[in-house]
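Note sheet for the following structure.
Missing here: one protein chain of the complex. Every other protein chain is in place.
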Amino acid sequence: MQKIVLEMDGIRTHFPLYRGLIVRRQRGQVRAVDGVSLSLAKGEVLGLVGESGCGKSTLARTIIHLAPPTAGKLFLHGADVTNPSPENLAAVRSNVQMIFQDPYASLDPRMTVFDIIAEAVLIKNRLSRKKLTGKVVALMEQVGLAPEFILKYPHEFSGGQRQRIAIARTLAMNPEIIIADEPVSALDVSIQAQIINLMAHLCRQRGLAMLFISHDLSVVKHVSMRIAVMYLGKIMETGPSEDIFAGPRHPYTKALLSAMPVADPEKERSRKRIILPGDPPSPINPPPGCPFHPRCPFAQKKCASTIPPLEPCADKPEQSAACVRKYDDELTG
Amino acid sequence: MMKPDRKNGTSLYRDAVYRLTKNRAAVVGFFCLIVLLVLSALAPLIAPYSFSAQDLALGASPPGPRHWLGTDILGRDLLTRVLYGGQISFLVGFSATAVSLVIGVLYGTVSGYCGGKTDAAMMRFIDIMYAFPFTIFVIILMVFFGRNIVLLFCAIGAVEWLTMARIIRGQVLTLKKQEYIEAAVAMGLSLHKIVLRHLIPNVLGPIIVYTTLTIPQVMLLEAFLSFLGLGVQPPMSSWGLLVKEGADSMEQYWWLLIFPGLALSITLFSLNFLGDGLRDALDPRTAKD
Partner (left out) sequence: MPLLSVTNLSTSFHSRRGTVRVVNSVGFNIDKGETLGIAGESGSGKSVLCYSLTGLVPQPPGTIESGEALFDGCDLLKCTTEKLRSIRGNRIGMIFQDPMTSLNPYLSIGSQLVEPLTIHRGLSKKEASARGIDALTEVGIQDAPRRMRQFPHEFSGGMRQRVMIAMALINNPDLVIADEPTTALDVTVQAQILDLIGALQHKHNSAVILVTHDLGVIAGICKRVMIMYAGRVLESGSAGQVLSRPRHPYTFALQKSMPAFTKRGNELYTIPGAPPDLSREIIGCPFAPRCEFKIDKCVNGPCQLLVHKDGHATACVRINDGDLLLDTKYRAGFTE
């Protein structure tokens, strides 16, 4: 087992909802992340899958301290960094970096590529102008950008190239952990492959741990060693990538897999699809019991009252599922 | 294709200067403004007469070889008065706008960026200030501190920053949610760097547009105050005041309105063209290559 670099223990991130203009009363809360425990080992890529609004982006923002957790603990190398002091925060932030979804929004339109990357370099070390330029050029080369683009502005680049700039900026901080929030979903398929290869290569080369967030199962499957499936702020199932794809133990994972379109008409016709009814419920009023039970084709009476814990399967200790029927043949078969 | 000096590196501002020089209207505006500024500044040296020298016998005379722009009712040379008036107008216009700019931008940025209760408190304060009648505010200031031209700048600046702060706050609120600002926070950039390097450059567009609108507004406000006897004291004058006086007698003495009005309009046009040029120049996305 590799060394654990990042650990989340029962992270909850709730946003209060207020009513009233002058006297503000709390009316409820959005339970964006509701008790997530995950760990990330050195050099590991953990895929986090879920639909929009399931809290995966909030979880990412909580890890990089953009949204403070309401409860739970966050550990970096075993040290508690849930509520770091301002000095620690800087250290934590340079260690955990994020790649954002939209390469059109994550780069300041008024800065040149040089400024963008140099800004990140200068946070960690003061360098002379000459050394700084050398470092920026080196980073650009690492992500496959020609150095002659150094003085161009982000709007002069295509989506894929912009994501490369964002990756170079991330690498400039020399982080150990990268949180990638849907890094390729805004890109075309042919460009997607380039960026995925680049990220995988950099992770291997530098031994980075990565939390790879996506709604696209085929992408997650390709890059991740382990996968966690999130629904309504909770982790439904987690385990090694192959096991999850071969034998999902949670009905939601099963439905997600079956909804994933496959570019093969013959396979597409022959396979059985689970069409889930309705939309995911609102995280303001999550249903009682298992959050998935109102849409679950395998739901039973007890699902509405008990929240199943995320526990390892007896026959497969690597894989955990939060479902009362995880050993049921009807579901697993 | 734009090709600024790329060997020595470039910055937003260096690129902006390059782009600005490519905008003909902005360059002409800039040039006119400089000419008017220099002429006003050199008024004591180049003005043909003293600004208070009266020639009652002459009275109001139309433009002619001795008085190029004519004289007013008291026989004072209009060219001299326009040149001296420019001093006051530019001084009031620029310094009051600068005061309002500094307060407004900082206040608005902090308010918008901090958000939450700080924002609410800061915005309520602005609402209260808005409700305060401007004239009374100035009169109170004058009563306490006496008539003073510097005070006039402050009074006007102290009123004009309110709108600026509101505009900036709105912009910052939308900017704050942009991923590149979040990325900067996540990198561990300090607050003042985020404000100076990311927020303010990205609100420059509206700041510049609003500034070019504020300068003429301030010039006219000064005329209003002077008219009430709260601003510039006769025999000193300003463009605003000259225009006002000219308007009163425009049926008989058209030149009293036309020439100060022309000076004021040229300034305003130049400011607008320059402002538009600056806004475009500071946005790399509008670069015309």
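All chains are identified by letter, namely A and B, in their written order; residue positions are counted from 1 within each chain.
Operating definition for what follows: a residue touches a chain if its C-beta (ideal position, glycine included) is under 8 Å from a C-beta of that chain, and two chains touch if they have at least 3 such contacts.
This is a predicted model, so every value here is computed, not measured.
In terms of the touch definition stated at the top, the absent chain reaches A within the entire complex. In the complete assembly, the contact with the undisplayed chain comes from A:52, out of A:52, A:128 or A:205. In the complete complex, the residue from A:211, A:256 or A:303 that touches the missing chain is A:256. Across the entire complex, the residue among A:217, A:232 or A:290 in touch with the chain not shown is A:217.
With the whole complex as reference, residues 51-52, 158, 160, 188-194, 196-197, 200, 215-219, 221-224, 241-242, 245, 255-256, 258-268, 271, 273, 275-277, 279-280 of chain A touch the missing chain.
Methods note: only the chains that are shown with their structure count from here on.
Centroids built from CA atoms put chain B at 49 Å from chain A. In the complex of the two chains, the chain B residues touching chain A come out as 6, 9-12, 178-180, 182-189, 197-198, 201-202, 282-285, 287. By the touch criterion stated above, chain A contacts chain B in their complex at residues 61, 64-66, 89-90, 93-94, 97-98, 100-102, 105-112, 114-115, 119-120, 123, 129, 133, 151, 153, 155, 166, 169, 173.
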